[in-house]
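Notes follow the structure.
A single protein chain has been omitted from the complex, and every remaining protein chain is retained in its original position.
Moving on to subunit A:
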Amino acid sequence: MSIWGMDRRTWLHRANPVIKLAVLLLLFTMTVLTHDIDFVIYQAVIFTICLVLLCGLKMWKILLFALPFLIAFVSSSSTMMLFGRGETIWWEWGLLRVSEESFYRGLHLGFKGIAFAAEGLLFVTTTSSVDLFYGLMQKLKLAPKFAYSFMASIRLLPMVWEEFLIRRQALQVRGCPPLRGVRGMIKRVGMYAVPLLAQSIRRAHRVAAAMEAEQFNGEHGRGRTYYYESRYSVYDLLIVILLTLAAAAAYMCASWYPWFGIGDVRFD
C-alpha cells in the first residue's frame, strides 16, 4: 500500500483511485476558487475531520500530520499578514505593516493551506501508487510506458538512498577532509550528486532496456491485459456522495454560522 501503511481499511481505500483523484481534484479546484474566509475555515475543519475518519491510520500517525499542517499554515499566512496591502493599519514597524485586510487575508490563506493539505493527504494516505497507475492506464488510457516508468522508478528510489549511505561511508573511509565555506559546500554537493545521478541514470537505462524487451512499453497494446484489474464499485458512489456532502456542509455552515462575515478577502 502507500508509504504510510494502512491500519484500517476505509471506504476511501476501497474506492477506485481514478474516481478518488477526480473528486479530490474537484474539491481542490473549489478550494482554490474560494475567496470567502468563512467558507475556507469550514472547509479546513470538515476536510480535516474527514481525514481523521477516513485515512485509516492510527492516531499517532495522524498526529504526525500536525507538522505539515502547521508548516502549511504558517508559511501561507505569515508573509501576507506582514507585507500585504491594506488600509486599516493595526501595527507598523519599519517595513512590516499589519493591516486589518492583510491580517484576514493571511488567516484565509493559512486555513486554505490546511484545506489543501487535508485534501492531498486524503488521497495520498489511502491510495498506493500501483493502484493509481494501473487505474490511470485502464480507465484513462494513460500510455503504459509512462505508468510503468513511474512505478519502476518508485521501486528504484530506495536503492538511490542506499547508495547515498554507501557514498557517505566511502567518503568517510577515505578521510575526506571537512570542507568549509560556500566553495566547500558546492564541492561536497558535487561529490554526492554526480555519482548518485550517474548511477541512477545507468540503472534506469538498464532496467528500461529489460522492460522494453518485455514489451512493458506497450506499443501494440489494445488487447493488452493487466495483472491488477481496476474496477468501479459501489464505494465510488459512496465517496462521491460523502465528499460532496462534506463540501455542502462546509458551505451551509459558512452561510448559517459565519465567524467573520467579511466576504471576499482580496484587495479591491
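Basically, contacts are C-beta pairs under 8 Å (C-beta built on N, C-alpha and C of every residue); 3 or more make two chains touch, one makes a residue touch a chain; residues count from 1.
To be clear about the criterion, contacts and distances are computed from a predicted model.
For the omitted chain of this complex, the UniProt record lists the protein as "Thiamine ABC transporter permease", which is one of "Iron-sulfur cluster-binding protein", "Carbamoyl phosphate synthase small chain", "Thiamine ABC transporter permease" or "Assimilatory nitrite reductase (NAD(P)H) large subunit".
Only one residue in the set A:17, A:56, A:113 or A:135 touches the chain that does not appear here, and it is A:113.
Interface residues of subunit A with the unshown chain, by the touch rule above, are 2-4, 24-25, 28, 32, 65, 67-72, 76, 79-80, 82-85, 95, 97, 102, 105, 109, 112-113, 116-121, 123-125, 129, 145-146, 148-150, 152-154, 156-157, 160-161, 190, 193-198, 200-205, 207-209, 211-212, 215-217, 219-221, 223-224, 265-267.
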